[in-house]
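Of the protein chains in this complex, one is absent; all others appear in place.
After this line comes chain A, so read on.
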Amino acid sequence: MKLIFEKSKEGRTAFSLPKLDVPEVKIELENELLRKEEPNLPQVNELEVVRHYNELERKNHSVDSGFYPLGSCTMKYNPMLNEEMANLFNNIHPYLDEEQVQGALELMYNLQKYLGEITGMDAVTLQPAAGAHGELTGMLIVRKYIEDNGYTNKTKVILPDSAHGTNPASAKMAGFDVVEVKSGSDGRVDLEEFKKVMDDSVAAIMLTNPNTLGLFEKDILEIARLAHEHNALLYYDGANLNAIMGKVRPGDMGFDIVHLNLHKTFSTPHGMGGPGSGPVGVKEKLKDYLPKPIVDINEDGKYFFNYDIPKSCGRLRTFYGNFSVMVRAYTYILMMGKEGLKFASEMAVLNANYLRKKLEKEFDIAYDEICKHEFVIDGSFLKEYGVKTLDFAKRLLDYGIHPPTIYFPLIVHEAMMIEPTETESKEELDRFVEVMHKILEEAKTDPEILKGAPRNTPVRRLNETIANKQLKLRG
């Protein structure tokens, strides 16, 4: 379809402004600073814009349009109420006096408390704009901690080979060397391998638990003990928190720092890849290193931004974080309450195990045991039919289902990571199972159907090689 720029026609407009009502002055700017050529923005009328974006919208799969079992991304339903509540707070400027934003500050203060409670942490910052941003924040807190304690030899961060790619990238951005520890045959961190790389030069260990295979790190208490024995900090990647709310708290397991993804666990919309929000929680001993400001309350019951964090790791973004995402998460927490959050986790795990069980006969489940909220299929077996996981995924599109995450985690060949979330019904899961089996049957009898998929989508399979070779990045 045409770009909006290609629909442009000189003289059309979708915009009007009141006539300038102040006396005009001559613009006094050096000639070179005056724009000579206007930016070539579209000239279209309002109906054209409306039709254009309506057409684009129809070309998207979303949670609202169908099943989205994208492992590790936690594509749960985003309640309508969240949006309405967020809109109540659209018109606040960040540099108003605190007096004028007491409602917003109270909301932030409460959210800090709730997230601390859910994770078992003592203090929380809401500043980071996304999960990876939270990771960077966490790693910079680690950096301040080791500097402050004089641990000059601590240069390394350990993470498992199943970790999200953002983990090593964030550790590197904070100036650490990354050491990968191999997973054992049971899909967990191999304790013996871990001991080999664990020494006093380690500043932190980054883990997600349950891990990206959907498995709980059973040895977590021992890992925490070893970490702390070497004065290293244990970092919790909260991408998979949706499996454990109200069931187990990272803080109780020995984690010192966590980041959360409000857009995953707390039902704020993913918005095509952002905005997210990645609050970071820490144990008491790390409170002084949080980014500033955090929201606090004084003796008179007034909320304020506390900038008095002398050892702070700095500021990670302008203003206070993704406030309207916070409103959505706060709304969700109030709606669910303590029992609802716990129930959500239980149902997310129930759904994942139900799917795993339903699929295990015909599909090769990478680690076929009780999982948490996601599990991984090893698609290598598809090779005997001459197809790959990619082909299988593309065929799912023809049935109106967004494929699972594919080719991640890296330690499973031809991986397909499935995360149904708690908001899908048994009927929807049954339908998914049916489609999975149907496609498998197609793979066996007519693999060309898979290789030629998708067919029922707005475009057929897209050529990524051409896109990368002949870079065309703008219209």
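Rule of thumb we're sticking to: a residue touches a chain if its C-beta (ideal position, glycine included) is under 8 Å from a C-beta of that chain, and two chains touch if they have at least 3 such contacts; residues count from 1.
Just so it is clear, contacts and distances are computed from a predicted model.
J.: For the chain omitted from this view, which of "Quinol oxidase subunit 4", "Probable glycine dehydrogenase (decarboxylating) subunit 1", "AtuA-like ferredoxin-fold domain-containing protein" or "Sugar ABC transporter permease" is its UniProt protein name?
T.: Hidden chain identified via UniProt as "Probable glycine dehydrogenase (decarboxylating) subunit 1".
J.: Hey, which of A:Asp21, A:Glu192, A:Glu299 or A:Glu384 is the one touching the hidden chain?
T.: Only one listed residue reaches the unshown chain, and that is A:Asp21.
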